[in-house]
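In this view, the complex is presented without one of its protein chains, the others remaining in place.
When the chains are written out, they are named A and B in that same order, and each has its own residue count from 1.
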C-alpha cells in the first residue's frame, strides 16, 4: 500500500506521546530543580494532549493503517483515553511518594511514559508483531521501574523475579504465536480470523491458543501465572506498585480482546473454558489468600488477582455485553487501584513506606479526608452499592448470566462475599480503631485534591454508571 | 538422502547437543562457549533454508558481540558454583518428570502428524540472484515500518533503563572533574595566614 501522511492521523496520540517523552528526556537533563517542575508539567501536558487527541479522533469508526499493523477502533479509543487520563492521577500520586523518599528522578517519568506508549501500541495492534512489540516495550519499562529503588535489595529481587518470569511468559506467548502462524500462515488478526473459520477444533490452533492464553494470563496475573504479582507489588516502591497495579490492566484487556476476540473469535468455545478455569482459580485463590495478609500491598496484590478473575468473566461471556462489562470493569478497577495506592503514598513519611495494615489504624482521627477516600475506594473494590465497583460486578454478572453461565455467577458472588471481608477490615481499621502512633499525615495539596476527586468519582460513577457505560 | 537433508540432520543434532551442554556444564565459561556453538549451528540451519542474511546476522550479532560481552561478564564475576548446584539434585527428579510430560505433550502436537511435509510443502527455491537482504529491507521499511519503529523505541528504552539502573553518583567515590581542575585559582588552594612574628 502506498504511504501517505494521512495514515499518521490515527497515530497522533502515540506520536504526541513519543515526542513528549523525548522532550522530557532531554529537558530533564537540564533542570537542577529538585522538584523537576518543568519536566513534570510537560509530562502532564503530554498525557492530556494525547488524551484529548484520542477523544477528538474517536468517531466510532474503525481505521486500519500501516499495512494492517495498526488499528484504531471504538475499543481502542475508550481504552486509550481512559489510560491516558488515568495516568494523570498516577503521576501526581507517584510524584508525591517519590519526593518523600527522595527518589524523584527524571527516569521515572520517561520510563513510565514509555510504558504507557507500549500499552497504547498493544491496545492498537492489529497483528501479533506489533502486539508483541508493544508488550515488550511495556514490560521492559516495568522491569526497570520495579528496580527503581536501587538501594533496596527487595526491589532488586522483585525485579529479577519479574524479569525472569516475564521472559518465560514471553517465550510461551511467542511459541503460541508461532503455532498460530504455523496453522494459519498469517500474523494480522483479521486474516487469522478468516483463516480459522471452520477449524474450531484444529489441534494445532488450540495448542497455540493455550500458549497465547498463558501469556495473557501472566500479563493479567491470573492463577497459576500470578506468582510474580505479590512479590512485585510488595518489592517495588509504592509509586511503582501504583503504576504496575493500575494502568497495565487496561492494556492487558486490550491485548486479550485483540487476540481472543479479533483474532480467534471462532475458537471461543475453547478459550471460554480456559478462561473459566483461570477465572475460578484466580477468584478463589486471590480472595482467600488476601485475607491472610498483614501487608496491605500484598493484600492489594491478591485483590488484583481476584479482580482479574472478574475481568475474565466479562471476556469469557463472549457477548458484546460481556466485552463492554469487562471494559467497564477494567477502567473502574484501574481507577480504584490507583486511588488505593495513592492513599498509601499519601500516608508515607519521609523515607518510610506505609505498607502494614495496622499502620492505617485510626486514620479517620488523623486525616478524615484520606479516611473518607479510602472508605469509598474499599467499598468500591468490595462492590458495595452505590459505588462504581458494584456496577462493574453487576454488569459482568449480568453478562455471564445472560449467556447461561449462572453457576459461574453464583461462584463469583460467593467469592466476592469472602473478599468483602478484607476490604471492610481496612475500613474498620481506618474508622474504628485507635491510632497506634501520633505521627502527623503530611500530604501535598495536589495529591490530596486528586485523591478526593478519585474517591468521589467512585461514588459519582456508581450513582451515574451510564456516564461511563454509554461511552463504551 | 540428499546432501541438504544430511547436513540438516547433522546441524540439528549438533544444535541440540550444544544446547544440552549449555545447561549441564559445571563451568559457566564452558556453557557460554557451547552456546556459541549452538548459535553457529542455528546459523547453519538458516543458511540451509536460504536465509543467508539472517544467518550472517546471527553470527555477527550474537556470536561476535553479545556472546563475547557475555563471556567477559561471566569471567569477571565470581560465581560460586557449589551454591548454584546445591538445589540442582534436589529438583532434578521433579524437573525430569515435568520435562518428560512436557515433551510428550509437545510431541503429540508438534510432530509429523500436523507438521509433516505433506502439510507444509517446501517453498520453491528462489532464483540465484534473489537478494534476501533486499527483500528483508524492503519489507522492514514498508510493510513492517510500524513494528520497526516500535523496535527502535524499545532499544531506546533499553538504554535508558540500563543507565537508570546503573549510573549513580556514589558519595564515597573520589573522581576528578577536569573543568574544576582547570578553573582552579590560587585562592582555592592557598591560604595566607598572618601571624604575629615570634620573638
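Note that a residue touches a chain if its C-beta (ideal position, glycine included) is under 8 Å from a C-beta of that chain, and two chains touch if they have at least 3 such contacts.
Criterion: contacts and distances are computed from a predicted model.
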item	value
Choices "Fe(3+) dicitrate transport ATP-binding protein FecE", "NADH-quinone oxidoreductase subunit L", "Helix-turn-helix transcriptional regulator" or "SHS2 domain-containing protein" - which one is the UniProt name of the chain not shown	"NADH-quinone oxidoreductase subunit L"
Which displayed chains the unshown chain touches	A, B
Residue of A:62, A:201 or A:436 in touch with the missing chain, whole complex considered	A:201
Sole contact to the chain not displayed, among B:94, B:127, B:182 or B:195	B:94
Contacting the left-out chain in the complete assembly, out of A:18, A:120, A:285 or A:374	A:285
Residues from subunit A at the interface with the omitted partner, ascending	160-161, 164-165, 168-169, 172, 201, 203, 206-207, 209-211, 213-214, 217-218, 224-225, 227-228, 230-231, 270, 273-274, 277, 285, 288-293, 391, 394, 398, 418, 421, 463-466
Subunit B residues touching the omitted chain (full complex)	87, 91, 94, 98, 101-102, 105, 108-109
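Going forward, only the chains that are shown with their structure count from here on.
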item	value
Residues of subunit A that touch subunit B when the two form their complex	3, 18, 25, 66-67, 69-70, 105, 107, 110-111, 114, 117, 121, 129-130, 133-134, 136-137, 140-141, 143-144, 147-148, 150, 182, 203-204, 207
Touch list for subunit B against partner subunit A, complex	109-110, 114-115, 120, 142-147, 150-151, 153-154, 156-158, 160-161, 163-165, 168
